[in-house]
Structures are given as C-alpha cells and as structure tokens.
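Notes follow once the structure below has been shown.
Excluded from the complex is one protein chain; the other protein chains are retained at their positions.
Coming up: chain A.
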C-alpha cells in the first residue's frame, strides 16, 4: 500500500489540474476564452495549459463571448470537447443567446443526433470586493433553461472531480466557480482526485438532527460556520451541499429533511424567482408530512448586486442564517 502525501491545495489549483488531466487524457478537449493562454486566465485557472498543450488547444480568443460559445458549439458538432471560460459572471450574458437557443437545445432539436459535449466555466458570485458586473449570481437563469447541467463546487476535491465529470459529460454543463473560494485551501490528494460523488448527487457536509441547511457553492462554508455557531443555541444542524443544481438530488435532500423535519435554503443570489423557491417547493411537495415548519429561504436581497462597500449587508451571513433557524421553531398561531 502506498501512502500519498495529502497536501493543501487551493480550489483554483485543483481546477487547473482537472483541466490539465482532462486535456492529457483526451486530445479532443480544447480550452478557449479571453486571456486563457499566455496570461493563464485572470484567475490563473488555465495557467500553463497553452505552454503544455499548444495554442491550438488552449486558445486566446477574440474578445467576444457570443463568438466564443458559438464557435465552441461548432467545434463540439465536429467532435471536439470545448471547455469555454467566461471571464466573469456578468460577461457571460452576451453569450446567453447561444447558450439558451443552441447549447441547451441542440440534443433535443436533433432528436439526440447532435449532442453537445461542452463545458462553460463561469467564475460567479460576490464577496471579493469586485466592482460592478463582477459579482452576479446567475445560476437561476441557467437552472431555468432545460437542457443544461448546472454544477458548482464548494470544496477543493469537488472542484477537481466535478470539472473532470463536466468535461467528460456528453451534455453541456454550466460549471459555476465560486470566486471567493478560489483561494480556499483544503488537504487534497492529487493522486486520487476523482473520488467524489458524480454530477447530480448532493452530499451531507455535516450531519445534524435539528434542521437541514440546504446550500451550494460559496454559501457552503458560511453554512458550516453557522452550524458551528448554532451549537451554542442548542441546534444541531445538518448541512447539505447540493453540488449540482441540475440535475437536482431530491433523494439526498429529502432524506435529510425527513430526518430533521426542518429546512432552510441558503444562497446569495436574490430570493425572488431564485433557486431557493424551486428547492423549497420540491422539499415541501415531497416531505410535507415530515415538516415541522415551512421551508425558509435565506438569500441575497432582490437588488442589482451592490457596490463592494455594501456587499456585506447583502450577502447572507451567519447571523441571517441563525435568525432563520430560530424562526424554525414554528408555532401554529405565528
């Protein structure tokens, strides 16, 4: 038996490694986007790939998101597996037409004859003090578009495993990278990096008995912190990390809620029309008789993302989560 050193690595490093391993394993994998070549991406996630695999496989494109995704569609039609980088959440919007009208629909329109195995990597979410248009949480748009898979890692291991799985998927995957977790570190075994749950499975990050926090991406560490803090108030919280928003893992989520009888959905995108509404409805539909309280949502406010100096008031933090947990002591008359 060999023992491998389990070293701390950042999420960004794990993503780089995933891209590299995928490119090495399959010559049809191509990385493309703005500044992904020489610079290695503005977050350095594609660092070294152009050098190692050449500019034809890690390509600095012209600055045109619709063009990047549109040409990736054509490349995928011809048998390649493009992995596209959108520089920031809000800069993916020019490509929305391609994503909605073509990427999401190609398999369906062609009755299965033209699948599109492509991955769209999008750094998303706030909390890094970015100026306007650098902090959007756009997952609800993608979730509302049938034909796309939507995944978002919260741990270093998942960043690797989910990205490998996304690239290997025969369907298009919108791969949302929580910006504020890029530099988060974790012990991670690069020799056995793929041993994570596949796309479509949620995991229980922390087990507990009194209530379930259902969350994903950048809000996972916040929920873990809230769960720790809640112990002082006698709450033993379970934290479920969805990992994949589409497909949605009803099984894991509902098993947890049936155990605890109470649930709060936590995410930083706006609550109105946001992912939490869908999740709360599904949980209610499936676990109604197990619920001791309505499923609550803790979300960002329903605002255009605020400027950096005010973002802490917008982002759901530990207090807001604990407050919701307190409200789970539901009584009939309240």
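The criterion applied here is as follows: a contact is a pair of C-beta atoms (placed from the backbone, for glycine too) under 8 Å apart; a residue touches a chain by one contact, two chains touch by 3 or more; residues count from 1.
In the analysis below, contacts and distances are computed from a predicted model.
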item	value
Chain left out of the displayed complex - its UniProt protein name, from "Pyruvate dehydrogenase E1 component alpha subunit", "Thiol:disulfide interchange protein DsbE", "Sigma-70 family RNA polymerase sigma factor" or "Phosphoenolpyruvate-protein phosphotransferase"	"Pyruvate dehydrogenase E1 component alpha subunit"
Residue touching the undisplayed chain, where the options are A:180, A:262 or A:314	A:314
Hidden partner chain, touching residue among A:24, A:63 or A:114	A:63
Of A:26, A:52, A:132 or A:292, the one touching the omitted chain in the full complex	A:132
For chain A, the residues touching the chain missing from this view	34-35, 37-40, 42, 60-67, 90-91, 93-94, 129-134, 272, 301-304, 306-310, 313-314, 319-320
